[in-house]
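Excluded from the complex is one protein chain; the other protein chains are retained at their positions.
Each chain gets a letter, A, B and C, in the order it is written, and its residues are counted from 1.
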Amino acid sequence: MPDYTLKELMTLAAAREIKDGDIVFCGTGISLLAAMAAKNIFAPNSVIFFETGAIDSLLEEVPLAVADPRVMFWTSVNGNLADSFATMQNRMTGPSVVGIMGAAQIDKFGNLNSTTIGDYFKPRTRFSGSGGACDVASFVGKTITFMQHEKRKFVPKLDYLTSPGWLDGGDSRKKAGLPDGGPVSVVTNMATMGFDETTKEMYLTGFFPGITPKNILDNMGFDMDVSRAKEVAPPTDFELKILREKCDPQRLILG
Amino acid sequence: MPDYTLKELMTLAAAREIKDGDIVFCGTGISLLAAMAAKNIFAPNSVIFFETGAIDSLLEEVPLAVADPRVMFWTSVNGNLADSFATMQNRMTGPSVVGIMGAAQIDKFGNLNSTTIGDYFKPRTRFSGSGGACDVASFVGKTITFMQHEKRKFVPKLDYLTSPGWLDGGDSRKKAGLPDGGPVSVVTNMATMGFDETTKEMYLTGFFPGITPKNILDNMGFDMDVSRAKEVAPPTDFELKILREKCDPQRLILG
Amino acid sequence: MNISKDKTTSLSEAVDKFVHSGCHMSIGGFTINRNPMAAVYEIIRKKISNIHLYAHSNGHGVDELIGAGCVSRLEIAYAGSGRFAPTCIRFKKAVQAGTLVVEDYSNYQMTLRFMAGAMGVPFLPTRSSLGTDIVEKWGFSEQMRSEDQRLPDQKLLVIDNPFGSWGDTPKLVLVPAINCDVTLIHVQKADREGTVRMEGLTFSDVEQAKCAKHVIVTCEELVEPEFLKAFSDQNQIPSFCVDAVVHIPHGAYPTACYRYYDYDPAYLNQYRKYAEDEKPYETYLKDFVYGMKDHRGLLDKVGRAQLDTIKADPRTGYAVGLDRR
Partner (left out) sequence: MNISKDKTTSLSEAVDKFVHSGCHMSIGGFTINRNPMAAVYEIIRKKISNIHLYAHSNGHGVDELIGAGCVSRLEIAYAGSGRFAPTCIRFKKAVQAGTLVVEDYSNYQMTLRFMAGAMGVPFLPTRSSLGTDIVEKWGFSEQMRSEDQRLPDQKLLVIDNPFGSWGDTPKLVLVPAINCDVTLIHVQKADREGTVRMEGLTFSDVEQAKCAKHVIVTCEELVEPEFLKAFSDQNQIPSFCVDAVVHIPHGAYPTACYRYYDYDPAYLNQYRKYAEDEKPYETYLKDFVYGMKDHRGLLDKVGRAQLDTIKADPRTGYAVGLDRR
């Protein structure tokens, strides 16, 4: 079994969720790397696009922001914000979009907070805010979220609900008037999680090699079903080779 | 006094209404020619644009449609329909736009019909429909309308109200929720007309040389005040020279 | 929505696959420019009927589809072909004969309706048409609308500004989104994946393409993806919006295609004469449409000499000095 870092495993665990032909919305950092890995390993016909309007960027170098000039080079279309968000809200294209996100807090229904910790009006910690995250989470067919597995991040109640997941579970998302679609997967430094088809509650789908379900539950602020979990397959030599040599040779993201 | 055709006089009568720095919306035919004449004679800083999205076209040749490739050559911006109508609805630019229109029927408040004659559902005559006319008439600061002076065209009641003028007069346009602005002038083969500041009723502002107010009233289906009318100044040699040599040398519109 | 890496096909196959009797269809272009004429003639040859057609300001393509009896319902702002037919002739006759049901909107309203479909919202607001018969008179009755799931229950809605005096706009007209089954556009350049580059004015072709379930693109030039990627600021439609790419030089003929060819005044004038009466129009259809195997056939019939007269001048993008009387 090859050597690999936790970050490499996380990246590949998310990349494996992307199907060939998906339109992949991503930010920067590990979410971009997962999209690049998917395109280079599992989903050659997937199209990566950025909220800034860049479609199918070549990405010879890793961009450090979604407005990095590196996303503008050798695209199929250089558009604008209005175009890119319309593509996600559009009823023909939106359902085929997979959004890869991150956040400061997540709850058991996959709702995300990237705005404030503490009281919104007197925040203990202020973050960047939604950006396009709320739009993506509102519009697209599937979202995958990267998180660090910590109690303060997996919380019973968000301090601020920035991006809608399954809201209060069950059919509450539909009742709120949001399009079909929503969170399908959460990938952390310990595990992968999904959401129950009917209750929409988070449950454990996979634990990383060497990690037990108990370790995982000890690191989160709410309980979840672990009965359906299997060990996550470690990266293959091929996956690692492509990830390291094609996606991030400078290890700007892999570190 | 130089020889001139009625069409030349009509063109120049309308062109004289355009102020330097106006943004001029026009169609084709005589309305385009009036805009070109204004830019070349009275309003060098006016900008001609077309609903199709062409801005400040050079117009080396006269276009026969607003989508004629001749409007696309040597523009400052080639946009689209959404852009051009937004420019007219926009609260900063719209008030500076002068629209030059035509129609099948006009009433005493400057409302226009370019859709149907007879019952809308079983029309005796069907015309092209609004196109951008209703949009322009709804949005812009000033409109100028070309008409043939005939009883069947100057009617007490339109068969179909395609483009809003002053609606029922007075403050009815404002009451309907339309922006400020509206028709300021009508130019025909006999005369020029304006609209009363308070009643918004059409009145005679000028009669062409050799035409009497009575001739004019005999050719329309409603009465109007003729007490404020003066004879329209005939074209000057300079005006004719520019119109003939610069605007329509092939006489595609002047005939 | 289609991500295949090669969408090139024949026009006949593309039309068979995506254009059906009774479908809701929109065509791009404007009056006498960039109408998807090759596709229009193919639809006529295939005798596809009962089409619910959407357009803003076509134009020659609309008139040929109506003249051949392909269209039963039309939502449009302007049916004219510029100086060659200030009102489209077969359109005029069909409406006056009561064989075509028309719903009238303004040009901006049709553009906003395509845009709403492209944006994925059910309506967009405008101040256009307040106080007019565009608001008052509905071509499609409330009953017709309530019986047809494919039509919105209202032609449009007039509302008070929900934000009060914000924007000094007391009232607004909401126009319903269009999401048609298929949109046909003719463009200057496309690649096999479906990425599109139009030159000159784009009209509302982008919105029309993005609001449709399926999109057929005919193009003057089929270029390599690398060619388009090298200057991607100039591309307007991403590949995943397109279902079929068909390479058809002169595919907009007899309407214009900026930088390639002008409209053909001779053809359009001749069409007007044929269109004025029934018998001559039957002759026109037989000789110029049904009688042709494909668009190539029409171009051959017209002849190289006539096509040369409308060849675009490289400096201006149109045929300088063309006899347009």
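By definition in this document, a contact is a pair of C-beta atoms (placed from the backbone, for glycine too) under 8 Å apart; a residue touches a chain by one contact, two chains touch by 3 or more.
If you're wondering where the values come from, they're calculated on a predicted model, not measured in any experiment.
J.: In the intact complex, which of the depicted chains does the undisplayed chain touch?
T.: Looking at the complete complex, the unshown chain comes into contact with A, B, C.
J.: Check each of A:Thr93, A:Ser138, A:Thr188 or A:Asn219 against the chain that is not shown and name the one that touches it.
T.: A:Ser138
J.: Pick from C:Asp181, C:Glu199 or C:Asp243: which residue touches the chain that isn't shown?
T.: Reading the full complex, the residue touching the unseen chain is C:Glu199.
J.: Considering the whole complex, which of B:Ser96, B:Thr116, B:Thr162 or B:Asn219 touches the chain not shown?
T.: From the options B:Ser96, B:Thr116, B:Thr162 or B:Asn219, the contact with the absent chain belongs to B:Ser96.
J.: With the full complex in mind, choose from C:Gly59, C:Gly80 or C:Gly120 the residue touching the hidden chain.
T.: Among C:Gly59, C:Gly80 or C:Gly120, only C:Gly120 touches the chain that is not shown.
J.: Go through chain C and note every residue touching the omitted chain.
T.: The missing chain touches chain C at positions 116, 120-127, 152-154, 157, 159, 161-164, 166-167, 169, 172, 174, 176-177, 179, 199-200, 233-234.
J.: For chain A, which positions touch the chain that isn't shown here?
T.: Within chain A, the residues that touch the unshown chain are 28-29, 51-54, 60-61, 64-74, 78-82, 85, 89, 91, 115, 120-135, 138-139, 160-164, 167, 172-173, 176-179, 252.
J.: Touching residues of chain B against the unshown chain: what are they?
T.: 21, 23, 45-47, 55-56, 58, 74-79, 86-87, 89-96, 139
Please note the rule applied: only the chains that are shown with their structure count from here on.
J.: Report the inter-chain centroid distance for chain A and chain C in whole angstrom, where each centroid is the mean of the CA atoms.
T.: 40
J.: How big is the gap, in whole Å, between where the Cα atoms of chain A centre and where those of chain B centre?
T.: 57
J.: Let me have the rounded angstrom distance from the C-alpha centre of chain B over to the C-alpha centre of chain C, please.
T.: That gives a centre separation of 28 Å.
J.: Give the residues of chain B touching no fewer than two other chains, as numbers and ranges.
T.: If we look for residues of chain B contacting two or more partner chains, we find none.
J.: At least two partner chains per residue is the criterion; list those residues in chain C.
T.: Where chain C is concerned, no single residue meets two or more other chains.
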